[in-house]
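This report refers to the structure that appears directly beneath it.
The complex appears here without one of its protein chains, the remainder shown in place.
Right, chain A next:
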Amino acid sequence: MGNRCAVIGVGQTHYTTRRRDVSIAGLVREAALRALEDAGLTFKDIDAVVIGKAPDLFEGVMMPEAYLADALGAAGKPMMRVHTAGSVGGSTALVGASLVQGGVHDRVLVVAFEKQSESNATWALSTHLPFNSSLVVGAGGYFAPHIREYMRRSGAPDHIGTIVAVKDRLNALKNPYAHLKIPGIDQKMVESTPMLWEPIRYLETCPSSDGACAMVLSSESAVTGTPAWVHGTAMRSEPIFRAGRDTVSPQAGKDCAADVYRQAGIADPRRQIDVAETYVPFSWYEPMWLENLGFAAEGEGWKLTESGATALDGDIPWNASGGVLSSNPIGASGLIRFAEAALQVRGMAGEHQVDGARTALGHAYGGGAQFFAMWIVGREKP
(Lines give C-alpha, C1' and ligand atoms only; values in the text may rest on other atoms or scores of the structure.)
Protein backbone atom coordinates (compact mmCIF):
# COMPACT_ATOMS: atom_id res chain seq x y z
CA MET A 1 0.00 0.00 0.00
CA GLY A 2 1.05 3.59 -0.32
CA ASN A 3 3.33 4.94 -3.05
CA ARG A 4 5.05 2.62 -5.52
CA CYS A 5 8.44 1.28 -4.52
CA ALA A 6 11.06 -0.56 -6.56
CA VAL A 7 14.34 -2.37 -5.97
CA ILE A 8 16.86 -0.72 -8.27
CA GLY A 9 20.09 -2.10 -6.88
CA VAL A 10 21.27 -5.29 -5.19
CA GLY A 11 24.70 -5.91 -3.70
CA GLN A 12 26.04 -8.98 -1.95
CA THR A 13 29.36 -10.04 -0.53
CA HIS A 14 30.64 -13.55 -1.05
CA TYR A 15 29.40 -15.62 1.86
CA THR A 16 32.09 -17.57 3.61
CA THR A 17 33.12 -18.97 6.98
CA ARG A 18 35.61 -16.21 7.76
CA ARG A 19 36.19 -12.85 6.14
CA ARG A 20 39.47 -12.09 7.87
CA ASP A 21 40.30 -9.38 5.33
CA VAL A 22 37.57 -6.94 6.35
CA SER A 23 36.15 -5.40 9.50
CA ILE A 24 32.38 -5.37 10.09
CA ALA A 25 32.35 -1.88 8.56
CA GLY A 26 34.32 -3.10 5.54
CA LEU A 27 31.89 -5.96 5.07
CA VAL A 28 28.73 -3.84 5.02
CA ARG A 29 30.38 -1.18 2.86
CA GLU A 30 31.30 -3.81 0.27
CA ALA A 31 27.66 -4.88 -0.10
CA ALA A 32 26.42 -1.28 -0.07
CA LEU A 33 28.84 -0.16 -2.78
CA ARG A 34 27.82 -3.07 -5.00
CA ALA A 35 24.14 -2.20 -4.58
CA LEU A 36 24.87 1.43 -5.44
CA GLU A 37 26.91 0.37 -8.46
CA ASP A 38 24.02 -1.83 -9.62
CA ALA A 39 21.70 1.18 -9.35
CA GLY A 40 24.21 3.50 -10.99
CA LEU A 41 24.23 5.72 -7.91
CA THR A 42 26.53 6.88 -5.13
CA PHE A 43 26.01 7.44 -1.40
CA LYS A 44 25.16 11.07 -2.25
CA ASP A 45 21.96 9.90 -3.95
CA ILE A 46 20.71 8.12 -0.83
CA ASP A 47 18.21 9.83 1.49
CA ALA A 48 18.20 7.37 4.40
CA VAL A 49 19.85 4.16 5.57
CA VAL A 50 18.12 1.22 7.29
CA ILE A 51 20.33 -1.45 8.79
CA GLY A 52 19.36 -4.84 10.17
CA LYS A 53 21.13 -7.61 11.94
CA ALA A 54 20.35 -10.41 14.38
CA PRO A 55 21.19 -10.03 18.11
CA ASP A 56 24.01 -7.66 19.01
CA LEU A 57 25.47 -10.39 21.19
CA PHE A 58 26.52 -12.23 18.04
CA GLU A 59 29.43 -9.88 17.39
CA GLY A 60 29.45 -8.23 20.80
CA VAL A 61 28.81 -4.77 19.35
CA MET A 62 25.90 -2.98 20.96
CA MET A 63 23.67 -1.04 18.53
CA PRO A 64 26.30 -1.19 15.76
CA GLU A 65 24.51 1.33 13.58
CA ALA A 66 26.26 4.03 15.61
CA TYR A 67 29.68 2.71 14.59
CA LEU A 68 28.59 1.82 11.04
CA ALA A 69 27.13 5.23 10.16
CA ASP A 70 30.44 6.40 8.72
CA ALA A 71 31.05 3.31 6.56
CA LEU A 72 27.56 3.49 5.06
CA GLY A 73 27.69 7.15 4.15
CA ALA A 74 24.89 7.85 6.64
CA ALA A 75 26.41 10.89 8.33
CA GLY A 76 23.98 13.79 7.96
CA LYS A 77 21.10 11.44 7.13
CA PRO A 78 18.48 9.45 8.99
CA MET A 79 19.59 5.95 9.95
CA MET A 80 17.56 3.20 11.61
CA ARG A 81 18.39 -0.18 13.08
CA VAL A 82 15.88 -3.00 12.82
CA HIS A 83 15.99 -6.19 14.89
CA THR A 84 13.29 -8.82 14.56
CA ALA A 85 15.39 -11.96 15.25
CA GLY A 86 15.92 -14.26 12.23
CA SER A 87 13.32 -12.42 10.17
CA VAL A 88 15.29 -9.19 10.55
CA GLY A 89 16.68 -9.12 7.01
CA GLY A 90 13.15 -9.25 5.63
CA SER A 91 11.90 -6.68 8.13
CA THR A 92 14.79 -4.39 7.22
CA ALA A 93 13.72 -4.44 3.58
CA LEU A 94 10.14 -3.75 4.63
CA VAL A 95 11.08 -0.77 6.83
CA GLY A 96 13.13 0.60 3.92
CA ALA A 97 10.21 0.06 1.54
CA SER A 98 7.88 1.69 4.05
CA LEU A 99 9.94 4.90 3.96
CA VAL A 100 9.37 5.03 0.20
CA GLN A 101 5.76 3.85 0.26
CA GLY A 102 4.95 6.36 3.01
CA GLY A 103 6.27 9.16 0.81
CA VAL A 104 9.02 10.12 3.25
CA HIS A 105 12.04 9.41 1.02
CA ASP A 106 12.86 8.77 -2.63
CA ARG A 107 15.89 6.51 -2.24
CA VAL A 108 16.70 4.32 0.71
CA LEU A 109 19.70 2.07 1.24
CA VAL A 110 18.95 -1.09 3.21
CA VAL A 111 21.78 -3.23 4.52
CA ALA A 112 21.91 -6.36 6.66
CA PHE A 113 24.87 -8.35 7.84
CA GLU A 114 26.37 -10.90 10.18
CA LYS A 115 30.03 -11.59 10.79
CA GLN A 116 29.72 -14.86 12.59
CA SER A 117 33.47 -15.46 12.63
CA GLU A 118 33.69 -12.66 15.21
CA SER A 119 31.14 -14.40 17.38
CA ASN A 120 29.68 -17.62 18.65
CA ALA A 121 26.10 -17.71 17.45
CA THR A 122 25.21 -21.04 19.03
CA TRP A 123 26.31 -19.71 22.39
CA ALA A 124 24.34 -16.49 21.89
CA LEU A 125 21.27 -18.44 20.79
CA SER A 126 21.46 -20.69 23.84
CA THR A 127 21.64 -17.90 26.42
CA HIS A 128 18.29 -17.25 27.96
CA LEU A 129 17.14 -14.51 30.26
CA PRO A 130 18.30 -15.29 33.74
CA PHE A 131 14.86 -16.45 34.84
CA ASN A 132 14.91 -19.96 33.41
CA SER A 133 17.43 -22.56 32.34
CA SER A 134 18.12 -23.26 28.70
CA LEU A 135 16.93 -26.68 27.58
CA VAL A 136 18.10 -26.42 24.01
CA VAL A 137 21.37 -25.89 22.17
CA GLY A 138 21.19 -23.34 19.39
CA ALA A 139 18.40 -22.95 16.87
CA GLY A 140 18.55 -26.62 15.82
CA GLY A 141 17.80 -27.78 19.32
CA TYR A 142 14.76 -25.53 19.39
CA PHE A 143 13.35 -26.44 15.98
CA ALA A 144 14.04 -30.21 15.87
CA PRO A 145 10.96 -31.14 17.93
CA HIS A 146 8.77 -29.05 15.62
CA ILE A 147 10.17 -30.94 12.64
CA ARG A 148 9.55 -34.30 14.32
CA GLU A 149 5.98 -33.24 14.95
CA TYR A 150 5.62 -32.29 11.28
CA MET A 151 6.85 -35.75 10.25
CA ARG A 152 4.42 -37.42 12.65
CA ARG A 153 1.43 -35.42 11.43
CA SER A 154 2.13 -35.62 7.72
CA GLY A 155 3.58 -39.11 7.57
CA ALA A 156 6.48 -37.73 5.55
CA PRO A 157 9.19 -40.32 4.87
CA ASP A 158 12.68 -39.77 6.33
CA HIS A 159 14.41 -38.90 3.06
CA ILE A 160 12.49 -35.64 2.32
CA GLY A 161 14.96 -33.57 4.33
CA THR A 162 17.88 -34.94 2.38
CA ILE A 163 16.19 -34.12 -0.94
CA VAL A 164 16.03 -30.44 0.07
CA ALA A 165 19.61 -30.46 1.37
CA VAL A 166 20.87 -31.81 -1.95
CA LYS A 167 18.65 -29.62 -4.13
CA ASP A 168 19.63 -26.35 -2.45
CA ARG A 169 23.34 -27.21 -2.49
CA LEU A 170 23.14 -28.09 -6.20
CA ASN A 171 21.57 -24.66 -6.78
CA ALA A 172 24.35 -23.06 -4.75
CA LEU A 173 26.91 -24.39 -7.24
CA LYS A 174 25.38 -21.92 -9.73
CA ASN A 175 25.47 -18.93 -7.35
CA PRO A 176 28.81 -17.10 -7.26
CA TYR A 177 28.12 -15.67 -3.78
CA ALA A 178 27.04 -18.93 -2.08
CA HIS A 179 29.05 -20.14 0.90
CA LEU A 180 28.71 -23.94 0.70
CA LYS A 181 29.77 -25.36 -2.62
CA ILE A 182 29.88 -29.12 -2.32
CA PRO A 183 30.68 -30.78 -5.67
CA GLY A 184 29.14 -34.23 -6.06
CA ILE A 185 26.66 -33.72 -3.24
CA ASP A 186 23.98 -36.42 -3.17
CA GLN A 187 21.55 -38.01 -0.75
CA LYS A 188 24.07 -40.63 0.31
CA MET A 189 26.55 -37.94 1.31
CA VAL A 190 23.93 -36.08 3.37
CA GLU A 191 22.83 -39.33 5.06
CA SER A 192 26.42 -40.17 5.94
CA THR A 193 26.84 -36.99 8.01
CA PRO A 194 26.36 -37.02 11.79
CA MET A 195 22.97 -36.56 13.40
CA LEU A 196 23.02 -33.21 15.27
CA TRP A 197 19.47 -32.85 16.55
CA GLU A 198 17.22 -35.76 15.52
CA PRO A 199 16.13 -35.69 12.65
CA ILE A 200 18.50 -32.91 11.54
CA ARG A 201 21.82 -34.16 10.17
CA TYR A 202 24.94 -32.04 9.76
CA LEU A 203 24.33 -31.43 6.04
CA GLU A 204 20.67 -30.65 6.65
CA THR A 205 21.51 -27.52 8.58
CA CYS A 206 22.73 -24.09 7.54
CA PRO A 207 26.38 -22.99 7.81
CA SER A 208 27.73 -20.11 9.91
CA SER A 209 28.64 -17.41 7.45
CA ASP A 210 30.19 -13.99 7.27
CA GLY A 211 28.41 -11.75 4.83
CA ALA A 212 26.31 -8.73 4.03
CA CYS A 213 23.57 -7.87 1.58
CA ALA A 214 22.31 -4.46 0.47
CA MET A 215 19.56 -3.03 -1.70
CA VAL A 216 18.69 0.37 -3.05
CA LEU A 217 14.96 1.04 -2.89
CA SER A 218 13.41 3.81 -4.91
CA SER A 219 10.21 5.72 -5.44
CA GLU A 220 8.68 5.63 -8.90
CA SER A 221 10.05 9.03 -9.85
CA ALA A 222 13.61 8.15 -8.85
CA VAL A 223 14.01 4.79 -10.61
CA THR A 224 17.28 4.06 -12.36
CA GLY A 225 18.22 0.91 -14.25
CA THR A 226 16.09 -2.22 -14.05
CA PRO A 227 13.42 -2.09 -11.34
CA ALA A 228 11.80 -4.95 -9.45
CA TRP A 229 8.46 -3.54 -8.33
CA VAL A 230 7.15 -4.21 -4.86
CA HIS A 231 3.62 -5.64 -5.15
CA GLY A 232 3.00 -6.42 -1.50
CA THR A 233 4.65 -6.27 1.92
CA ALA A 234 3.59 -7.81 5.20
CA MET A 235 4.84 -8.55 8.71
CA ARG A 236 3.19 -10.70 11.35
CA SER A 237 4.20 -11.68 14.88
CA GLU A 238 2.73 -13.97 17.49
CA PRO A 239 3.76 -14.70 21.10
CA ILE A 240 6.39 -17.36 21.72
CA PHE A 241 4.45 -18.77 24.66
CA ARG A 242 0.77 -19.32 24.05
CA ALA A 243 -1.26 -22.40 24.83
CA GLY A 244 -2.30 -24.06 21.61
CA ARG A 245 0.12 -22.14 19.38
CA ASP A 246 0.91 -24.30 16.37
CA THR A 247 4.69 -24.12 16.08
CA VAL A 248 4.64 -26.48 13.09
CA SER A 249 2.52 -24.18 10.93
CA PRO A 250 2.29 -20.86 12.78
CA GLN A 251 -0.79 -18.72 12.32
CA ALA A 252 1.40 -15.63 11.90
CA GLY A 253 2.98 -17.21 8.82
CA LYS A 254 -0.41 -18.04 7.32
CA ASP A 255 -1.78 -14.55 8.04
CA CYS A 256 1.34 -12.85 6.69
CA ALA A 257 1.12 -14.85 3.45
CA ALA A 258 -2.60 -14.13 3.10
CA ASP A 259 -1.95 -10.40 3.55
CA VAL A 260 0.89 -10.19 1.04
CA TYR A 261 -1.01 -12.33 -1.53
CA ARG A 262 -4.09 -10.11 -1.17
CA GLN A 263 -2.02 -7.01 -1.89
CA ALA A 264 -0.35 -8.64 -4.91
CA GLY A 265 -3.59 -10.18 -6.23
CA ILE A 266 -2.41 -13.74 -5.81
CA ALA A 267 -5.10 -16.38 -5.32
CA ASP A 268 -3.03 -19.47 -6.14
CA PRO A 269 0.59 -19.03 -5.08
CA ARG A 270 1.83 -22.20 -6.74
CA ARG A 271 0.59 -21.08 -10.14
CA GLN A 272 1.00 -17.33 -9.87
CA ILE A 273 4.41 -17.13 -8.21
CA ASP A 274 7.29 -18.09 -10.50
CA VAL A 275 10.06 -18.44 -7.93
CA ALA A 276 10.26 -18.27 -4.15
CA GLU A 277 13.18 -17.43 -1.89
CA THR A 278 12.18 -18.74 1.51
CA TYR A 279 13.90 -18.99 4.87
CA VAL A 280 14.86 -22.67 5.13
CA PRO A 281 17.70 -22.99 7.67
CA PHE A 282 16.98 -26.67 8.26
CA SER A 283 16.04 -28.79 5.24
CA TRP A 284 12.70 -29.91 6.64
CA TYR A 285 11.43 -26.36 6.70
CA GLU A 286 10.86 -26.48 2.94
CA PRO A 287 7.91 -28.92 3.09
CA MET A 288 6.70 -27.20 6.27
CA TRP A 289 6.69 -23.74 4.68
CA LEU A 290 5.21 -25.10 1.41
CA GLU A 291 2.13 -25.81 3.48
CA ASN A 292 2.27 -22.72 5.69
CA LEU A 293 2.58 -20.46 2.63
CA GLY A 294 -0.26 -22.15 0.79
CA PHE A 295 1.75 -23.79 -2.00
CA ALA A 296 0.46 -27.19 -0.86
CA ALA A 297 -2.41 -28.46 1.23
CA GLU A 298 -1.78 -29.46 4.83
CA GLY A 299 0.23 -32.67 4.98
CA GLU A 300 1.07 -32.46 1.28
CA GLY A 301 4.16 -30.24 1.24
CA TRP A 302 6.62 -33.11 1.33
CA LYS A 303 5.01 -34.62 -1.77
CA LEU A 304 5.71 -31.42 -3.70
CA THR A 305 9.35 -31.55 -2.63
CA GLU A 306 9.60 -35.24 -3.47
CA SER A 307 8.08 -34.67 -6.92
CA GLY A 308 10.85 -32.23 -7.83
CA ALA A 309 8.42 -29.29 -8.19
CA THR A 310 10.68 -27.05 -6.08
CA ALA A 311 13.90 -27.87 -7.96
CA LEU A 312 15.45 -25.26 -10.27
CA ASP A 313 13.77 -26.97 -13.26
CA GLY A 314 10.50 -27.68 -11.43
CA ASP A 315 7.27 -25.73 -11.82
CA ILE A 316 7.82 -23.69 -8.64
CA PRO A 317 11.56 -23.36 -7.89
CA TRP A 318 12.27 -22.70 -4.23
CA ASN A 319 15.62 -21.20 -3.26
CA ALA A 320 17.25 -21.13 -6.66
CA SER A 321 20.14 -19.27 -5.01
CA GLY A 322 20.95 -22.19 -2.71
CA GLY A 323 19.03 -20.59 0.13
CA VAL A 324 19.88 -20.30 3.79
CA LEU A 325 21.10 -23.91 3.72
CA SER A 326 24.00 -22.75 1.53
CA SER A 327 24.72 -19.29 3.01
CA ASN A 328 23.71 -18.07 6.43
CA PRO A 329 25.02 -14.74 7.66
CA ILE A 330 22.03 -14.77 10.04
CA GLY A 331 21.04 -11.10 10.14
CA ALA A 332 21.43 -10.85 6.37
CA SER A 333 19.77 -14.17 5.48
CA GLY A 334 16.28 -12.68 5.27
CA LEU A 335 17.43 -9.72 3.20
CA ILE A 336 19.23 -12.10 0.82
CA ARG A 337 15.89 -13.87 0.24
CA PHE A 338 14.22 -10.55 -0.56
CA ALA A 339 17.14 -9.45 -2.75
CA GLU A 340 17.31 -12.74 -4.65
CA ALA A 341 13.57 -12.51 -5.33
CA ALA A 342 14.23 -9.06 -6.82
CA LEU A 343 17.17 -10.33 -8.89
CA GLN A 344 14.96 -13.07 -10.37
CA VAL A 345 12.25 -10.71 -11.60
CA ARG A 346 14.89 -8.28 -12.88
CA GLY A 347 16.31 -11.21 -14.89
CA MET A 348 19.68 -10.65 -13.21
CA ALA A 349 20.14 -13.90 -11.26
CA GLY A 350 22.83 -15.27 -13.57
CA GLU A 351 23.26 -19.03 -13.74
CA HIS A 352 20.51 -19.65 -11.21
CA GLN A 353 18.03 -17.47 -13.08
CA VAL A 354 14.59 -19.04 -13.43
CA ASP A 355 13.56 -18.52 -17.06
CA GLY A 356 10.82 -15.97 -17.48
CA ALA A 357 10.40 -15.24 -13.77
CA ARG A 358 7.93 -12.38 -13.48
CA THR A 359 6.65 -12.71 -9.92
CA ALA A 360 8.71 -13.75 -6.89
CA LEU A 361 8.19 -14.25 -3.18
CA GLY A 362 10.75 -13.24 -0.54
CA HIS A 363 10.14 -14.80 2.88
CA ALA A 364 11.84 -14.68 6.27
CA TYR A 365 11.02 -15.97 9.73
CA GLY A 366 12.52 -15.58 13.15
CA GLY A 367 12.29 -16.09 16.89
CA GLY A 368 10.49 -19.29 17.82
CA ALA A 369 8.91 -19.39 14.32
CA GLN A 370 6.80 -16.43 15.48
CA PHE A 371 8.07 -13.43 13.44
CA PHE A 372 7.35 -13.32 9.71
CA ALA A 373 8.25 -10.85 6.97
CA MET A 374 7.33 -11.30 3.29
CA TRP A 375 7.19 -9.43 0.06
CA ILE A 376 6.11 -10.06 -3.48
CA VAL A 377 8.11 -8.40 -6.24
CA GLY A 378 7.28 -8.35 -9.90
CA ARG A 379 8.68 -7.34 -13.27
CA GLU A 380 5.60 -5.25 -14.01
CA LYS A 381 4.53 -2.12 -12.26
CA PRO A 382 1.74 -2.87 -9.76
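Heads up, the rule we're going with is that a contact is a pair of C-beta atoms (placed from the backbone, for glycine too) under 8 Å apart; a residue touches a chain by one contact, two chains touch by 3 or more; residues count from 1.
Following the convention adopted for this analysis, contacts and distances are computed from a predicted model.
Engineer: One chain isn't displayed here; going by UniProt, is it "Signal recognition particle receptor subunit beta", "Acetyl-CoA acetyltransferase", "TatD family hydrolase" or "2Fe-2S ferredoxin-type domain-containing protein"?
Structural biologist: For the chain missing from the view, the UniProt record says "Acetyl-CoA acetyltransferase".
Engineer: Of the residues A:Thr84, A:Ser209 or A:Thr278, I need the one that contacts the missing chain.
Structural biologist: A:Thr84
Engineer: For the chain left off this view, which of A:Gly40, A:Gly102 or A:Gly350 is in contact with it?
Structural biologist: Once the missing chain is taken into account, the touching residue is A:Gly102.
Engineer: For the full complex, which residue in A:Arg29, A:Arg236, A:Arg337 or A:His352 touches the chain that was left out?
Structural biologist: A:Arg236
Engineer: From the list A:Ile163, A:Ile185, A:Ala252 or A:Leu293, which touches the chain that is not on show?
Structural biologist: The one listed residue touching the chain not shown is A:Ala252.
Engineer: Quick one: which of A:Leu57, A:Val137, A:Met189 or A:Met348 touches the chain that's been left out?
Structural biologist: Reading the full complex, the residue touching the unseen chain is A:Leu57.
Engineer: Contact with the hidden chain only, please: which chain A residues?
Structural biologist: Here the touching residues of chain A are 1-2, 23-25, 47, 54-70, 74-85, 91, 94-95, 98-99, 101-106, 124-125, 127-131, 234-242, 250-252, 255-256, 259, 367-368, 370-371.
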